[in-house]
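For this view, one protein chain was removed and the others were kept in their places.
== chain A ==
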């Protein structure tokens, strides 16, 4: 017994130690990676970020050097602080505050003392910096936006946040990353791959030399240039037309799905989000809760599409065989059902499909819609059939495009009404508003432009996209394979003819462009705001959807102007001008252009905040801008033309 005590302890300790070693070395440790080794310093070399060109090869986004004053607090020696501050144009108070912050971060590590010196300051300071121990100038590369357009398209880059660092180990603190637009969606292609140099350090953070003779080191791979589908001239023109208005314009090339223009108003100069002022400017834009310049109205604004949606109902009626183009329906200034009535305006009656479309007759489409809804045994079945047809036009869901933001819109299904009323407890008349694009239907301008493209193509569309070419690479195949709608090609002709007659003799006859066969459809969307907790109706949104030319269309467009009143008042004119600009590169209808440039809608946007009663729609007036402002817009316009 006495012999065994020490022996037992020795064995016990042996096992305990091996257990502890197992815990520390095997159980509790991940496989080795020098990236995670805190004893190895990682020095990154940043590659050139890829350039962005427009579809005509014009350079939109490039890089420019930026110079930061860096400080290593430990190495700062005594010198004339007031002289140094005068050189950097800072106060002594700022000097001490920043230096304290740098010291708190680490006395041994470089810290950005002053960022983004101008080129002139750099040239001037470079020579003098030598005098100030602990300070030096470091060169970095930042973005420059060559044209002041397309802020919502191109986006911006900014410092990566902690959430992304946690998710993606590629990024480390201080790295730049695309925050919006193309910079965000094509981040991986544009950024390239940064190079890493591993350096063995000691416990005082001093460098001891390359880690394992640099066998883990990698060289930076430069980012690839990309060409986007935007026509910068058309984009610039669209932004000009959008001046003093809020809304969105989306133009798509139907034969490819390429987005030609993507205007959101109000917009801002993308260079605001570059360099030292980025966060200040970003906050200003972000906090503008009235104009919401960061809200991309072309992609994110969901509204009832109104009349343009009627074309889809006509197509579904034909495809389901419940109506022929010749069938006529009566319109008594509207459509009566039960004890309710859906109103309409004065026009010839009865209406066939052609007249129904170009006069935008509500009664006609109420009849067609009810015929579709009554085709199958139950309203639910009919509703799902209808819903699937609508969705085949890219409505009611995300388009799956390469834009950094988007909204799905909304297309109801039988389930929508089952949930609202109970299964089997609703009737087609409950859903009649869908016939005229109101009710439960919501769509974004890009979805409407895509819908116009699908009609122009007579039954198919390419997923709208912004990427045209990637250097040494191909674009994803989903952008080059057509998506077919569930409507047969033969049913499109009467609808296209109807849309053509909208321009010829219908609701848009006053915005014709000589020499171009445009097919379009006007629309208005009622909208409301909560003012002092009262739901108040505001002036309708002006909507227009079009494609041109009639056969083999080159451009499909959706224009949406907040509180622009009826469809052809603003949206229709702007759509026509955009089409003419793109197809002919000149404007013959200068009367339309002058109208759009002359009249501002700002007074309309102020109404809900005025605190006074105000009139809408019929009672709204046209509010011209001053002659000087108008002259400035004209100059801008001439500058675009001259390029």
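Just so we're on the same page, a contact is a pair of C-beta atoms (placed from the backbone, for glycine too) under 8 Å apart; a residue touches a chain by one contact, two chains touch by 3 or more; residues count from 1.
The criterion applied here is as follows: contacts and distances are computed from a predicted model.
K.L.:
So which of "Multisubunit sodium/proton antiporter, MrpG subunit", "Multi-component regulatory system-10", "Divalent metal cation transporter" or "Rod shape determining protein RodA" is the UniProt name of the chain that got left out?
P.N.:
The record names the chain that does not appear here as "Rod shape determining protein RodA".
K.L.:
For the chain left out of this view, which of A:211, A:369, A:547 or A:560 touches it?
P.N.:
Reading the full complex, the residue touching the unseen chain is A:211.
K.L.:
Would you write out the residues of chain A that touch the absent chain, in ascending order?
P.N.:
Residues of chain A in touch with the missing chain: 2-3, 5-7, 9-11, 13-14, 16-18, 20-22, 24-26, 28-29, 31-32, 34, 37, 39-40, 200-203, 208-209, 211-212.
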